[in-house]
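Before I ask anything, let me first share the structure, which is written out below as C-alpha cells.
Note that one protein chain is taken out, while the other chains of the complex remain in position.
== subunit A ==
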Amino acid sequence: MSTPGTLRPPPSPPARDLPTRTGPGPRRRTRRRTWRQALRRDWQLYSLAVLPLLFFLVFRYLPMTGNVIAFRRFEPGGSIFGERWVGLRYVRMFLTDPTFWDVFTNTLVLGALTLLFCFPLPIVLALLLNEVRVRRLRRFVQSVSYLPHFLSIVIVAAMVMQLLSVDGTVNQIVGAVGGDEVPFLQRPEWFRTIYVSSEVWQTVGWGTILYLAALTTIDDNLYEAARIDGANRWRQTWHVTLPGIRPTMITLLILNIGTFMAVGFEKILLLYNPLTYPTADVISTYLYRMGFESSNFSYAAAIGLFEALIGLTLVLTANTISRRTVGTSLW
C-alpha cells in the first residue's frame, strides 16, 4: 500500500501542515516524524482535501466563531466579529423578553408534536408496506409516497394555502357537512394541526426507505424459529421485526431529537402571519424578524447561539443515553 506517493519528492505547502497540530503534546517528537512520513506518502491525497476543508472553514466554522457578535455590539457593515464587548447584555435581554418565552414554548410544542407524529408514522407505514405481497402494488405505493419529498417547501406551502383557502377543498368538505367556512390560516388554534399534518404528508413516505432497507436484512430463520415456538403474526412482529429494525429506529430518533429545536423554519416562515403568531412563531422565525426586520443582529445572534447550543446538547445527551442503555449510537 505504501508504493503510490513515494515516487515523488514531497513539497510541503502550509495548508497540509495543519493536521500536525492535532497531535498530543508529550508524543510530539515521534508523531512529527510519522506525520512527515504520512505527508510524504499521501500528499496527493491530502491535496484533494484542501478545497473541501477551505469550504468547511469559511462557510461552517467561520460563522461559528462569528457568533461572538452575540457578546459584542455589531454595527451593520462593520466587522463580522462586532465592534466592542458588551458581555451578556443580549443574553440577559432575551431571558427577560416575554416574547422570547412565548416563542420558546411554541418551539417546544411544535418540536414535540413533530417528533410524536413524524418519527413513528414512517415505521408503521414501513411495516404495512412490508406486508404487501404484490410486488407491483408495493412499488406503486412507495413511489407515490416518496413524491412529496421532492417538492420545494415553497410549493408545499402554496398547496397548503390552496387546500385551506376559503374556496379550498377542506372548506368544501366543511360546507358539505353543514359547517361554516373557516379561514384556517388565520386561526392560531389551527396552526399546529396544519403544520404537523403537512409535515407528515411530506416526510412519511421518504422516512420509510431506511426502515424498509433494515427490514430486508432480518434473517428469515428468525421468523421460522418464532413460528415454531408458536408465535402468531403479531408476536412475530413484536419479537422479531421490531428488534430487527431497532438500530435504525434509534439512529433516526437521535437525529430527529437533534433537529428538535430547529422546527421547520422555512415552512413556518411561509405559512404564518401576524394573526397566527401566538402559536406559530418559533425561536428561529423570531430571531429572523429580530435580525432582518428590526436589524438587531447581535440580539438575534444571541438567540441563535442559544438555540444551537440546546440542539447540540440534545444530540449529545440522546446519543450518550442510547449508547449506555441500548448500545447503539451515532459515533
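The definition used in the following text is that a residue touches a chain if its C-beta (ideal position, glycine included) is under 8 Å from a C-beta of that chain, and two chains touch if they have at least 3 such contacts; residues count from 1.
Everything that follows uses one rule, which is that contacts and distances are computed from a predicted model.
Asker: If you had to name the missing chain as UniProt does, which of "Glutamyl-tRNA(Gln) amidotransferase subunit A", "FtsW/RodA/SpoVE family cell cycle protein", "Pyruvate dehydrogenase E1 component beta subunit" or "Carbohydrate ABC transporter permease" would it be?
Answerer: So the chain that does not appear here would be "Carbohydrate ABC transporter permease", according to UniProt.
Asker: Decide which residue listed in A:Val86, A:Val109, A:Ile153 or A:Val182 touches the omitted chain of the complex.
Answerer: Checking each option in A:Val86, A:Val109, A:Ile153 or A:Val182, the one touching the absent chain turns out to be A:Ile153.
Asker: Which of A:Ile123, A:Ile194, A:Val263 or A:Ala300 touches the chain that is not shown?
Answerer: Residue touching the chain left out of view: A:Ala300.
Asker: Residues of subunit A in contact with the chain that isn't shown?
Answerer: 1, 3-5, 7-8, 19, 22, 34-35, 38, 42, 44-46, 48-49, 51-53, 55-56, 58-67, 69, 74, 79-80, 125, 128-129, 131-133, 135, 137, 140-148, 150-155, 157-159, 161-163, 165-169, 171-172, 175, 183, 185-186, 201, 205, 209-210, 213-214, 216-217, 220, 223-224, 226-227, 233, 236, 248, 251, 258, 266, 269-270, 273-275, 284, 287-288, 291-292, 297, 300-301, 304-305, 307-308, 311-312, 315-316, 331
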